[in-house]
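Following: one structure in structure tokens, then a few remarks.
Rather than the whole complex, this shows some of its chains in their spots.
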Amino acid sequence: MKINGKTFVVTGGASGLGLETSRHLRSLGANIFIMDMNEENGRKVVEELGSDKTMFSSVDITLEDSVKLSLEHCLKKFKEIHGVINCAGVAAAQRVIKRDGQVHPLDLFTRVVMVNLIGTFNVIRLVADIIHNQNQPSSKDGGEEEEEKGVFIMTASVAAFEGQVGQSAYSASKSGVVGMTLPMAREFATLKIRINTIAPGTFETPMVEMLPQAAIKSINESIPFPSRMGKPKEFAFLCQHLIENTYINGEVIRLDGALRLSKL
Amino acid sequence: MKINGKTFVVTGGASGLGLETSRHLRSLGANIFIMDMNEENGRKVVEELGSDKTMFSSVDITLEDSVKLSLEHCLKKFKEIHGVINCAGVAAAQRVIKRDGQVHPLDLFTRVVMVNLIGTFNVIRLVADIIHNQNQPSSKDGGEEEEEKGVFIMTASVAAFEGQVGQSAYSASKSGVVGMTLPMAREFATLKIRINTIAPGTFETPMVEMLPQAAIKSINESIPFPSRMGKPKEFAFLCQHLIENTYINGEVIRLDGALRLSKL
């Protein structure tokens, strides 16, 4: 799908990977509709990118009505939607049984799964419905391109594959995202919508700055090459490719400098 | 771990794979504690296997207190717990966007994830706590065996890997289980507890009888060899091996007659 002139919902677009992706797609001519809980940051992004082709909506992606209402605002402004970059997510690091004997609260597990997995699904199902009902295959680009109607990108994590101690909840939520990629790609095929997932390694974003310093250091040292954290623009760049390359579908791509998370 | 004389919690043990595993482990000398929502079936199992070494507890695995209370009953009767076979689960088949345009209800997605993923985690974290606090490595079997304190088996599905149209929720819940296997194995290593997951293909159980006939037929024809559904005793037999073979840990095993779920 060609990006220029299309409209993308970016969840979690007020910070980190989502923010950089919003900047990047905007720079390529897309309209950006940011769904995020962080109002302060959200407003800043619109200031930065210009309210002309960027809009922020204060949304909790886990809430049905909140997302629905928000999408109505999006349609009012941009008329059509052509895809979602799902970046909204929360991290968590807690052992099932902590050294002091405390058991992992069920609530914490539920919250992580609710945001990362169920919230992601919530936004996709509602946008898929909108795209499906848009009359014209909007992405028909001068006959050159497939008649694609939409493109979704989900964000998992390498923790989906080699979760570390303390990542049961996070790994569960992210591998859930990995696992629903293919069944959704298969179903969306008839809707002419593609869906792929990026599994980032460790990236320089506010989320990672929240991890214990020791964890960050140990992770960084284990990144083969480039032996540094990922830069959000590298994530945004892969998003661009996933939108533009019509033949990638139902795939999960690690973006991690050859990192494999080891036993801590 | 040697099975004779050990106590295993079997969730979903009142039907299908869990029921057959209860029978099998009981026949190998284990105490069986069944957690299931189906009281009628639960009572029948105890009748069949004898209330001496089998106990049924009416539990919704998604509820914190329900599982806690139930485990107290288990400990009262059997004194110790050595593992969990997590078979409780629910299926669901619904498109994200149905042909009639109906959008996948968020509740349905949440319910499937709640039972299959969060419920599984709920039982494991509470039993891990109990096993961790049992004084003696109960599984020291005459010096021959590792000092294993516990063994967990989770049940995913091949839909975790190649989910079909209509399986977004189910695939998400089951791949979540797949993804939390390794981080839990890594963490439980210091507790001397192993954890593995079985990903069944299609088995002759009440759950599968609920699927549309067309789906069953199409699936069956795609099973290479043996070209029939799995028998619950084959699942139970693999559970036995996973308990007995001390060196299998953090692994997910497909049990499917070489089936790969195709695009429907």
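Order as written gives the chain letters A and B; numbering starts at 1 within each chain.
Note that in this section a residue touches a chain if its C-beta (ideal position, glycine included) is under 8 Å from a C-beta of that chain, and two chains touch if they have at least 3 such contacts.
Here the structure is a predicted model, which is why all the values come from computation and not from measurement.
Asker: Please report the number of identical subunits in the complete assembly described by this file, where 2 are shown.
Answerer: Altogether, the complex is made of 4 copies.
Everything that follows uses one rule, which is that only the chains that are shown with their structure count from here on.
Asker: Could you grab the centroid distance between subunit A and subunit B? Build each centroid from C-alpha atoms only and quote it in angstrom.
Answerer: Chain centres of subunit A and subunit B, defined by C-alpha means, are spaced 31 Å apart.
Asker: Quick one: which bits of subunit B touch subunit A in the complex? Just the residue numbers, please.
Answerer: For subunit B paired with subunit A, touching residues are 64, 95-97, 101, 103-104, 106, 109-110, 113-114, 117-118, 121-122, 124-126, 128-129, 132-133, 159-169, 171-180, 182-184, 186-189, 191, 263-264.
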